[in-house]
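I have a structure here, written as structure tokens, and I will follow up with some questions on it.
With one protein chain held back, the other chains of the complex are shown just where they sit.
Chain nomenclature is as follows: A and B, assigned in order of appearance, with residue numbering initiated at 1 for each chain independently.
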Amino acid sequence: MSWQITYKIKRYHPDQGSRVDTFQVEIEPERTVLDGIELIWAKQDRTLVFRHACHHASCGSCGLVVNGVEVLPCIKLIQDATTDGGTLEVEPLRNFPVVADLVVDMAPFFERMQLIGMPIVGPTGPLPGQEPDEYTAFENCIECGLCLSACPVVATDSKYLGPAALAAAERVIEVSEGRLSDEVLAAVDNEHGLWRCHAAFECSEVCPSNVDPAGRIMALRRRMTFERLRRLVGAKG
Amino acid sequence: MSSTEEYLEESKTYPGHKVRRPGSQVSRWFAPWKRGLGTWGFVLNRVAGLGLVLYLFLHLAVLSLLTRGQEGWDAFITLAKSPLFLLLDVVLLAGILGHGLNGLRVALIGTGLLVRWHRPLFIAVAVIAVLGLVAGALLFFSA
Partner (left out) sequence: MSTPSHNYSAIVIGAGSTGSAVAHDLTLRGFAVTVVERGEIASGTTGRNHCLLHSGGRYCVKDQESAIECIEENMILRKIMPDALELNGGLFVAITDSDMDYKPLFLEGCEACNIPHKELTADEALKLEPNLNPEVKAAVWVPDGVFEPMRLCLSFLATAKSHGAVVRPFTEVKGLLMEGGRVTGVHVWDRIENKEFDIHADVVINAAGPWAEAIAEMAGIDVPVVPTPGVMVSMTGRHNQRVINRLNKSSDGDIVVPQRETSIIGTSSWKVEDADYIEIPEDHVRLMYERGAEMLPVLKSVSPRGIFTVARPLIGSRGEAEGRELSRTFKCFDHADEGVEGFVTISGGKTTTSRAMAETTVDVVCKKFGLEIPCTTRDTVLLSYRAFYTL
């Protein structure tokens, strides 16, 4: 049984400026908000551009703002997003450069992640010759950028390193027992780094992978604050 | 606050295309709609903080009346005892309590302490602030 959904999609083209287009879509409630967008592209408007790949929250490419909140539309079921006859207002991620329609340029995000250098997907399981139980857990951040979009601080400080990269930095310290390279440290311990956060916790609210970037930023702050205090009182080690 | 204007620049990801860099969106400091408790805390704290700064200036302006002699000051004191003004005092108290108490909360979690408790802490702050406010209002209007 299909539902009748109204999609209000924010459109943008470099020459034509912005507008909102309305589409009527008939779709089963068990399919996703992203399926609806793909359906619009397939059957109604081939000019609509949007990003997507894995359709199960692992690639991190499809992030959007739906009804005012950052989501991964690939795991947002229609029935969880609205009701039969309901409306979905769809916009591109905020705080990113817009390319066209729902497509944003993720470059500013990946520049930050590359700076920290924490590999997100990596060889974590048993290699040939290793015992199968030498498996270790791996990182969950899918680099979707929802946190950067939701952050009210990034909104006014485009140089702010932002949640995911700061969370990655904390993780680097955790796995490498306390060490950050000088370059990374300079970027983190800086007015556009971890001290910029105002604890709105919006990154952790929207993160689809339970990374809790805000919690990690605060952990990093504690680490750095106590280290400074230690240095202040002249303690060694 | 770095104030960047919206501007077009060359994209590396999509060669041959210009992308539109978003400008600074101060409005998002004041938009907690559909957001979590953390953002409500952030927005209220900021609004109250700015309000307090505004109050500080007003307060200094009023104090400067003193330099102009007895009459002006007496006139002001009469005004200050009017119900409307007392109501404004209550708003001021709300700002002080909200900002001060939440400030303590932010200072705590901002140092990495009780981070997981940021939501209950916010509720605690709100409850204490409301109780303080009621007590304060009773005091103001009964005096």
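In the analysis below, a contact is a pair of C-beta atoms (placed from the backbone, for glycine too) under 8 Å apart; a residue touches a chain by one contact, two chains touch by 3 or more.
Bear in mind the structure is a predicted one, so any value in this text is a computation, not a measurement.
Checked against the full complex, the candidates A:Val20, A:Cys54 or A:Leu229 give a single residue touching the omitted chain, namely A:Cys54.
Where subunit B meets the missing chain, the touching residues are 12-17. Even with one chain removed from view, subunit A keeps its contact list with that chain: residues 13-16, 30-32, 38-39, 41-43, 47, 49-59, 61, 74-75, 99-100, 103, 105-107, 109-111, 113-114, 119-129, 132-133, 135, 138, 140, 142, 209-210.
Operating definition for what follows: only the chains that are shown with their structure count from here on.
Chain contact summary for the complex, subunit A toward subunit B: residues 12, 14, 67-69, 94-100, 103-107, 152, 155-159, 197-202, 204-205, 214-215, 218-223, 225. The part of subunit B that touches subunit A in the complex is made up of residues 1-4, 8-9, 11-14, 17-22, 24-26, 28-29, 31, 33-39, 41-43, 46, 106, 109-113, 115-116, 118.
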